[in-house]
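One chain of protein is taken out of this complex; the other chains stay put.
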Amino acid sequence: MKKADVKELIITSKKAKGLGWEEIASKIGMSPVWTTSVCLGMNSAPKEKADMLVALLELPAEASAVLQECPMKIWEQAVPTDPAVYRIYEIMGVYGETIKEIIHEKFGDGIMSAIDYEMYIERKADPKGDRVVVTLDGKFLPYRAW
Amino acid sequence: MKKADVKELIITSKKAKGLGWEEIASKIGMSPVWTTSVCLGMNSAPKEKADMLVALLELPAEASAVLQECPMKIWEQAVPTDPAVYRIYEIMGVYGETIKEIIHEKFGDGIMSAIDYEMYIERKADPKGDRVVVTLDGKFLPYRAW
Amino acid sequence: MKKADVKELIITSKKAKGLGWEEIASKIGMSPVWTTSVCLGMNSAPKEKADMLVALLELPAEASAVLQECPMKIWEQAVPTDPAVYRIYEIMGVYGETIKEIIHEKFGDGIMSAIDYEMYIERKADPKGDRVVVTLDGKFLPYRAW
Amino acid sequence: MKKADVKELIITSKKAKGLGWEEIASKIGMSPVWTTSVCLGMNSAPKEKADMLVALLELPAEASAVLQECPMKIWEQAVPTDPAVYRIYEIMGVYGETIKEIIHEKFGDGIMSAIDYEMYIERKADPKGDRVVVTLDGKFLPYRAW
Amino acid sequence: MKKADVKELIITSKKAKGLGWEEIASKIGMSPVWTTSVCLGMNSAPKEKADMLVALLELPAEASAVLQECPMKIWEQAVPTDPAVYRIYEIMGVYGETIKEIIHEKFGDGIMSAIDYEMYIERKADPKGDRVVVTLDGKFLPYRAW
Amino acid sequence: MKKADVKELIITSKKAKGLGWEEIASKIGMSPVWTTSVCLGMNSAPKEKADMLVALLELPAEASAVLQECPMKIWEQAVPTDPAVYRIYEIMGVYGETIKEIIHEKFGDGIMSAIDYEMYIERKADPKGDRVVVTLDGKFLPYRAW
Amino acid sequence: MKKADVKELIITSKKAKGLGWEEIASKIGMSPVWTTSVCLGMNSAPKEKADMLVALLELPAEASAVLQECPMKIWEQAVPTDPAVYRIYEIMGVYGETIKEIIHEKFGDGIMSAIDYEMYIERKADPKGDRVVVTLDGKFLPYRAW
Amino acid sequence: MKKADVKELIITSKKAKGLGWEEIASKIGMSPVWTTSVCLGMNSAPKEKADMLVALLELPAEASAVLQECPMKIWEQAVPTDPAVYRIYEIMGVYGETIKEIIHEKFGDGIMSAIDYEMYIERKADPKGDRVVVTLDGKFLPYRAW
Amino acid sequence: MKKADVKELIITSKKAKGLGWEEIASKIGMSPVWTTSVCLGMNSAPKEKADMLVALLELPAEASAVLQECPMKIWEQAVPTDPAVYRIYEIMGVYGETIKEIIHEKFGDGIMSAIDYEMYIERKADPKGDRVVVTLDGKFLPYRAW
Partner (left out) sequence: MKKADVKELIITSKKAKGLGWEEIASKIGMSPVWTTSVCLGMNSAPKEKADMLVALLELPAEASAVLQECPMKIWEQAVPTDPAVYRIYEIMGVYGETIKEIIHEKFGDGIMSAIDYEMYIERKADPKGDRVVVTLDGKFLPYRAW
């Protein structure tokens, strides 16, 4: 059993039970983004949370160990084609140098970590059309001089 | 005179005057991300803001028209090498499908616009090391059925 | 059951029943382009239309849920090889900057949406050889300044 | 003097004279898309139209011959990064197979020509936001069996 | 049953019957290049010829419909590795600009069609070593000005 | 002085003198394709022909040595974008396996040489529209078994 | 049965019989490089040699016909990753222009054929560490002027 | 002064003096391949040989230091287009796995070094057409187990 | 049975027995990096060590021969996406020229071998957060002049 198999099982069970990602996350006491990324096989879960997912979604017992494994994070498309994902890529292209300038101005030389990192996605009501608000929250890592 | 020339002039003037991007943005009454992206040539400014930038940074008069032009937005590297920019790319790769799942759960089929879009970058104090907080705020666009 | 499976079932059923895409579209009260793209797995259908497709094409009941899912839109070839598809790519290459210039002249800085978007394909009689007329109709989205 | 030089001269003269592409096109009695593509160096003009462009925009005399040359049509980016151009690419990716299916249904095996081809771009008023309407109009070319 | 399946069946039957491509072509009254390309799945056949192929090669009846389908023409390798195919690629690279120059000199701005197109391959005896003679014969398509 | 410089000089002189490629070729007693490819820097000329080109086009004396040099044959685009050149690429993709099959049937295992190679381009009158006829004529090279 | 199947059978039989490539080659009276390349599916064998391979390795009878087929020579990696193969690629990169210069100096304009071609690999004893000696032996092919 | 400048100076001087690569190599007491690769900037020379090249070709004095520098070995084309260089690439593709098999059979696991490496290019007379013989001679490097 | 199959068996057995890579390495008397790379199919083992692995992990007997085979070392992604692997790629990009400069300063022209090579990975305690220490230890190979 591999991450891809567990992902399949989770999606099937989630549909059958009529659960949403937010609901699953809330039941295991974690955030929706992290929980979804674990279920899709792009993050590893601590044993306690893995066991809760197995119980909640009635997965086979061995799925817990698989959820705890460190995933080999592979994405096939250097430039993603799906429009919803591509827009993130476009933002990286259009605003990449801007992000870099502002991080350097506020913190000095270094980067925003994508590992010591949290992420939130919210719906913001707006009379002209509701908005998606995505928050990237990563530790600043300064370059070391030695 | 092209966008690249104006960008050079702005960076030189900014250094000479000891200004930061936040300060420039605040003086023209706009956000730092938008202002920086206009100065770097990746967005167009309305005439009023372009004129304010020219005045503030003592650019040649014709720079205003250039700042108002719609830019051809080109980035050379399909996968960026700079570590600060790459981390955004990595986030897109690791969390792309997760973002898609959660947008669809909250809104239905559609995307977060990268055009009707705002972006903020903040420094959040944290005893374990301060954090970079980037907020992506784009209008939800539902797919049209016709 | 996935979008690819439903696509196979639809194509088989369509052949067996001797139906055309236009006919299918007309029977569910939608346009041919949208209907075809839903059947090929590149758009999601609202429940009512998904159910009508299932009934019309005598698909298994669970196909309706699959037709309603938000698709992960993947195309494998960055540059398509099929001549009929390549010609669209060629038009994008040859006329891309022209389209950009004219949109900016008519609307200001922004883009034609590919999400809030409709498309029509017609046959136009012409004594020198009939012509294909493809209409792209997308909402203009102005860049936001903030 | 090459196409790129003439393009530069045209853009400068156009700005200086405050002309739009539609206006230029109308003065030489051709469509805006074709006229713009000639000025940007992606199409060749017949002598009469080239001379009219030279006169209208007060270009150097030798520019006429350059406008008449058959261009080597090069685009550098296999996948365009500019958002306005990318959306055409996205439409090709999302709807490519659909276009192919409908052309084959209406005409049989063959393609829409990108050579014996016309293109129009219009602004359509819409209370929910005006729309860009792009019309691709190419001769159907049937595959030959021999 | 798909084009790839029919291709397999044809190759197996052709071997079993000891037929050559020329012989097959001659028996269905078409040229060898066109016939071979239909059998390999890169062209569609009119019903009459498809039926003749099915009869001649004793294919299952449903193969006729598959042979009549408009193929999705995919080649996997942007630069082909097989030496016999690569040489055509090399000729395109070495002589591409030359071909363009001479077509423009003889016809004006336009291209040789690859759709309204015929192709022949012959063996020419030569005392220094026989030669392969490939004839590309495509309709000239002039660019349209509108 | 390099091949690119001589190419520029030749194109300028050719325009000034109102010569065509066919005329130049005929005056030096060679074929138009070979002559054009030499002038564009993709083939080397024997001294006698190089001197004739220099005399005919009134090039600087040192151009003869440059025309005799063995060129480093570089093309920048793995997949060419220019429509006239792309059609040759498309033919290679669509008919590549067919060409291979027919060469093997007529000659056994081996290839058509692109070195011991001649090429001709003709205009063929046709009431439905004149046709471009390109002839590739290369020595068959059998694989050696040793 | 395809080339890949026969390759598998040969490797299994070779292991079971404890044969080396040199030994196999010697028993069919051919060179080791050619023999190995035939067994790996990258060259075709004449009937006599194919039959000898079938007998020697006790392959199924139909393997002989497969060994005689002209292979479609595909390699998946444009830049090979395996270190032993990569070193050949590196030599091509580092010494490519040198090889070209020396061939042109010794022979004039043309190439070393990779078709009318033999190759040998030997072990040369050396007190500082034995050496691999690879000999490429290809017919010189002069460019044709026509 | 950089390697590329010295390469230009060497080629100019070589032409002016009517020297060949073999002659230059012989005068500095080294092999033609190594000497040519040093002159083209793809290898570094020991001081003694660099000084001899400077004297022989009457280069400026500072060229000696440049010839002694360790070059950054860059080649632009992952797949080379020049036919003479491409054939080496093709040999690597067609015979790569064969080379690997035979090295492993003769030496065990390891590679042929491209660093502790010599290379020779000879002309071999042959009544059917002279042949290019390229000898690659590299130290076998066994993989280390630790 | 192939390397990929043995890798699967080893990972399953390792989990079932609750062994770590360090423990396995220690039991066969080799280093953890080498042992892991053999188990993952990227190095070959001498017979003695292969037999020890088979015994320790209770693999089928034929796995020993597979572990002794010289692997075809393939990695699919030219630029790796997994963050842990990508960081090594990033170090190569950021420090590649630096590594080159320092090797040349300390040793002269040449490289660090990746074949006559050892590698160690250690955990170093640090109050600010423990550190990963990776040691690359390869023989210096000087370029040969001949």
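The chains carry the letters A, B, C, D, E, F, G, H and I, assigned in the order they are written, with residues numbered from 1 in each.
In this text, a residue touches a chain if its C-beta (ideal position, glycine included) is under 8 Å from a C-beta of that chain, and two chains touch if they have at least 3 such contacts.
In this text the structure is predicted, and so the values were computed from the model without any measurement.
Novice: Taking the full complex into account, find the residue in I:8, I:22 or I:48 that is in contact with the omitted chain.
Specialist: Of the candidates I:8, I:22 or I:48, I:22 is in touch with the missing chain.
Novice: Residues of subunit H in contact with the chain that isn't shown?
Specialist: Counting only subunit H, the missing chain is touched by 65, 72-75, 78, 114-115.
Novice: Which parts of subunit A face the unshown chain closely enough to count as touching?
Specialist: Counting only subunit A, the missing chain is touched by 30-31, 33-34, 43-46, 49, 70, 72, 97, 100, 104, 108-111, 113, 115-118, 141-146.
Novice: When the complex is taken as a whole, what residues of subunit G touch the one chain not shown?
Specialist: Where subunit G meets the chain not shown: residues 79, 81, 83, 86, 90, 93-94.
Methods note: only the chains that are shown with their structure count from here on.
Novice: Going through G-H, A-C or H-I one by one, find the pair whose contacts repeat those of C-E for over half of the pairs by residue number.
Specialist: Over half of the C-E contact pairs recur in A-C.
Novice: Please work out the Cα centroid separation of subunit C and subunit F, and write it as a whole number of Å.
Specialist: Comparing mean C-alpha positions, subunit F is 42 Å from subunit C.
Novice: Using Cα averages as centroids, what's the distance between subunit E and subunit F in whole Å?
Specialist: 23
Novice: Which integer distance in Å separates the CA centroid of subunit A from that of subunit G?
Specialist: That gives a centre separation of 48 Å.
Novice: Touching two or more other chains, which residues of subunit F qualify?
Specialist: Only 33, 43, 72-73, 75, 78-79, 81-83, 90, 93-94, 97, 100, 104, 110-111, 113-117, 141 qualify.
Novice: Sort the chain contact graph into one of these: line, ring, star, complete or other.
Specialist: other
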